[in-house]
Structure formats: C-alpha cells, structure tokens
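The structure appears right after this line, and notes come after that.
Removed: one protein chain of the complex. Kept in place: all other protein chains.
Right after this comes subunit A.
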Amino acid sequence: MAAAALLRRIPAARAPPTVFVAARSISDSTAALTIETSVPFTSHLVDPPSRDVTTTPAELVTFFRDMSLMRRMEIAADSLYKAKLIRGFCHLYDGQEAVAVGMEAAITRSDSIITAYRDHCIYLARGGDLVSAFSELMGREAGCSRGKGGSMHFYKKDANFYGGHGIVGAQVPLGCGLAFAQKYKKEDTATFALYGDGAANQGQLFEALNISALWKLPAILVCENNHYGMGTAEWRAAKSPAYYKRGDYVPGLKVDGMDVLAVKQACKFAKDHAVANGPIVLEMDTYRYHGHSMSDPGSTYRTRDEISGVRQERDPIERVRKLLLTRDLATAAELKDMEKEIRKQVDDAIAKAKESSMPDTSELFTNVYKKGFGVESFGPDRKELRASLP
C-alpha cells in the first residue's frame, strides 16, 4: 500500500510504465464506507439528516462514471449546437450533475421525477440511452420523443421520468398531480418535482404546495438553485432567496448540490418524509457552467472568475475524483482511462445518432390524438373505422 502511494507521488510522465506495485483494478468493493458531507444540512421545520453518508467504493466509482458521462454529453451537445446540428433551445446541465446522480442513487425507478427544460442528464440518470438522447436533440426519428419534442421534451415513461417541460414552473403542479396519483393508487412511492430558482417565484408552485400539504401528497419539491434565472441573479428576483424556507408551513432542507453524497442523503431523507408526512422542499445549492441556454454566453451577468472559481473549488466530479484518489479506491490513470472510454462512448453515440433518419412527413399528424379508445365511435378525422368495446 505504502509503495503504491509512493509511486503515485511520482508525476505520470516519469513513472516507468512497466512497474506495477500491485495488479489492482478500480475498486468495485461493496464494503460500507462513511463519508462526511461538505457542509452540514440547514433545515426548516424539520430535524436535518446526519452529515455522515453511507456509501460504498463501487457506488463512488459509479458516481464518477455517471457524472463524467453526463458532463461529456453536455459538452458534446455544446459542440453539436455550434455545428448547427442541434437547433432551437438547448439548456445544458454541466455543473449540476451531482443533483441528478445523487437523487437517482437515493430512490427507485418506481419513484417519479419531473423536471423543466434542463433535462438531458436526468433522462440519462433515469436509464435513458445516449443514442436516443442525441437523436432527439438532432430531431431524428430514433429520438426518445420520436424527434417531435426536442431538447426540452425528453420523457421516459417506463422509468417514471415525466419530462421535459418548456414553460417555467408549469411542471410543479404536474408533479403534485403525479404524487396525487401515487397516493391514490397507494404506491408508497414519491415524486420529485424539480424546478429552478427562477421558477421558485411562480404562483402555481405555492398553489400546488398548498394542495399537496392539505392532501398530504408524497411530493418533494426540489429547487435546483443555480443562482441565476437566465440573466437575473437570485437576489434580484426573490425577496427571500432562502428557497428551502419558502414552503412556509412545509418543511425544507438546504443541501450542497455539488456534493453528490449530500444530495443522496437529502433525497433519501426527503422520500421517507414525503411518503409518511406529505410534502417537503429541498434546495440544492448548485451551479451551471454554461449560460442559461446556448443562446446565452453566460458571462454578461456573472464574471468568468466566479465561474472558474466554482469549477475549481466545488466541481462535483472533481470532488468524487479526490475522494477516490485519497481513499485509494482508484488511480488517476484508471480514472483518466474511464474518461477516455466515456468520451469514446459519447462519440460513438453521436455518430450513430447522426446516421438516424429524420422523421417521415406522415409523423406530423401522428400522436396528436390517441386513436382507438375502445368505445363505438369514429376517430377524430372520421376516416377511421368505428372502434368497438373490447
């Protein structure tokens, strides 16, 4: 062990390539590991969970891999947008990966997630594949919404991922409706409704929170506070930027959204709370490196120093990399190899997506209505035979 540690202090360029202290691959151990979160949780009307998070080396490696994949996908999307293969609006999630990955680690696929338009990485976290994602971004038939939704409309019904919404704040009442259906069907699962600091000022959010609290719905409202609503900083948009407290009578928790373990702990806590007691608000203190969308340079309302400062000090992937390295769960070379492999994975997916065809013109009219609803009647275009009761 000591020899290995010694070796690692030698800069890679000078390390003799044929010397192996121990033939050890990247850790896949499932032995429990307890790690402290970066900062303690701040809470409102509820006792916060512990700062000590239980995880395993294998899970940390998965975190690293998943977040790196997301990061790589978003950067690739940036290039594709500049190459005019992705058009319209493209909102990138890089910097916020810890929220998607940490949340997924705390819940099951039976729980529901709904978010706004910054949805590419949540789609991946819910089991979406790269080819479908890139195809949808490029408007191809193989896309997850058949090319008809675009960047802001990714959905995955079988993984209980409900999208993918363009209108700010409108997804929160939908999310409370999902929670209502979960309670109605007695499912013992919860819904995570994600929104941003900009959307936190929407009235419909408070309406939905009121109803959820009244009816004790298992709804978790997650504010991904990246501190900017497009170009407006949070202190200019909200009289009270303590978003976790704005549920008023609803308990809240403030979480370091750049620390994947803190996110995991908070989401687990929130799910247990919501299923038992009703709604809870989570505020994820996070940051986006890109501008609001590809049309926004992201530097007119904040300084480049701020962006690079956050990248240096709080980057979620670097945090996990440090954890893996200092605890000797992987070597720097292994992690670099993993990143190279991920890069190749993404490039291959893009190549495959580029080959996919554009949707056929007839697809313009499909999925406007659902046909064949099982009663004796005509379809909306009156050209269809009468469907009859089963």
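One rule holds for everything that comes next: a contact is a pair of C-beta atoms (placed from the backbone, for glycine too) under 8 Å apart; a residue touches a chain by one contact, two chains touch by 3 or more; residues count from 1.
Convention: contacts and distances are computed from a predicted model.
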Report summary line: Matching the hidden chain's UniProt record against "pyruvate dehydrogenase (acetyl-transferring)", "cAMP-regulated phosphoprotein 19b", "Cytochrome b-245 light chain" or "AMP-dependent synthetase/ligase domain-containing protein" returns "pyruvate dehydrogenase (acetyl-transferring)"
Query - Among A:F41, A:F64, A:Y81 or A:Y162, residue touching the chain not depicted - result: A:Y162
Query raised in the report: Which residue among A:G128, A:G175, A:G196 or A:P251 touches the omitted chain?
Result: A:G175
Requested in this report: Looking beyond the chains shown, say which of A:E207, A:E306 or A:E341 touches the absent one.
Outcome: A:E207
**Report entry** Absent chain, residues of subunit A that touch it
**Finding:** 112, 114, 143-150, 153, 155-157, 162-167, 170, 172-185, 203-204, 207-208, 210-211, 214-215, 366-370, 373-382, 389-390
